[in-house]
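What follows is an incomplete set of chains from the complex, kept in their original frame.
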Amino acid sequence: MFLAKVIGNVVATQKSPEFNGMTLLLIQPYINKDKVLVASGSSVVAVDSVGAGIGECVMFTQGSSARLTHNTKGAPVDAVIVGIVDSVDVEGTTVAKP
Amino acid sequence: MFLAKVIGNVVATQKSPEFNGMTLLLIQPYINKDKVLVASGSSVVAVDSVGAGIGECVMFTQGSSARLTHNTKGAPVDAVIVGIVDSVDVEGTTVAKP
Amino acid sequence: MFLAKVIGNVVATQKSPEFNGMTLLLIQPYINKDKVLVASGSSVVAVDSVGAGIGECVMFTQGSSARLTHNTKGAPVDAVIVGIVDSVDVEGTTVAKP
């Protein structure tokens, strides 16, 4: 999984019917710049499975495993948010709600 | 999933027979340049499953999940367009038909 | 799928037995440089399933979907050529046999 920041959402009326009822969030992965994590990766459209909101730090799963949450089974989905991150400890330093 | 712009189409007469009847579109992923999304990623050939047209912003699915739309089941396909994007909201700003 | 140019072939005598009888081609993906496609990506060894030849432009499939052509089923293959490209139209301009 990777860490990402929820930065927006995506509206698509004409879509594969399996996406009906799903929330599509735009997330930006945290990329290492020297010693810190910065939300600067290229944006991903991920299905929300945990009730994440704009600005939150989340972790997301990609590939076939993205189809294993309660609301993505059998759908043509390759990215899903699987957790809202409370804190990250990096080498002894806690970063609250990064 | 990733966002991409439909920039063209691909014609292949000699091909794996599962591709017969499929529309092959050339799409260019949106990559983050500083704070904006620019269609500048490297081009992908994706099967269309939603009736997308040249110039439209779409979202596409990769990997094994690309075989789960109505017209890609069982085919050797690793990229499929699953939605036509109406709008993207990034941190409060709506980008209509990006 | 991605577009690639067939640039060579690979001979391996000692190999996983599922590869017996398969043609292994070396292909170089087309990468976007500004507005044009250039065969400059890093080389991939792909199984041929369509009779492609050196110099031709092809499209290839990666991942688990690469096992779904007539000659790759059940094999430890992660890349297969699935079509020989006749032409690519990019924003109204046709590139014959790129």
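Think of it as A, B and C in the order they're written, each chain with its own count starting at 1.
The rule is short, and it goes like this: contacts are C-beta pairs under 8 Å (C-beta built on N, C-alpha and C of every residue); 3 or more make two chains touch, one makes a residue touch a chain.
Keep in mind it's a predicted model, so treat the numbers as computed, not measured.
Undergrad: Starting from the 3 chains in place, I would like the total count of identical chains in the complete complex.
TA: Every protein chain is the same sequence, and the full complex holds 5 of them.
In this text, only the chains that are shown with their structure count from here on.
Undergrad: With chain centres taken as the means of their Cα atoms, state the distance from chain B to chain C in Å.
TA: 20
Undergrad: Measuring from the mean C-alpha position of chain A to the mean C-alpha position of chain C, what distance in angstrom results?
TA: Computed value for the inter-centroid distance: 32 Å.
Undergrad: Listing for chain C: what residues touch at least two other chains?
TA: In chain C, the residues touching two or more other chains are 64.
Undergrad: Using the touch rule from the top, collect the residues of chain B that touch chain A in their complex.
TA: 1-3, 29-32, 37, 41, 49-51, 59, 61-70, 80, 82-91
Undergrad: Given the complex with chain B, which residues does chain A contribute to the contact?
TA: By the definition above, chain A touches chain B via 7-16, 18-19, 24, 26, 28, 40-46, 54, 63-64, 66-67, 74-79.
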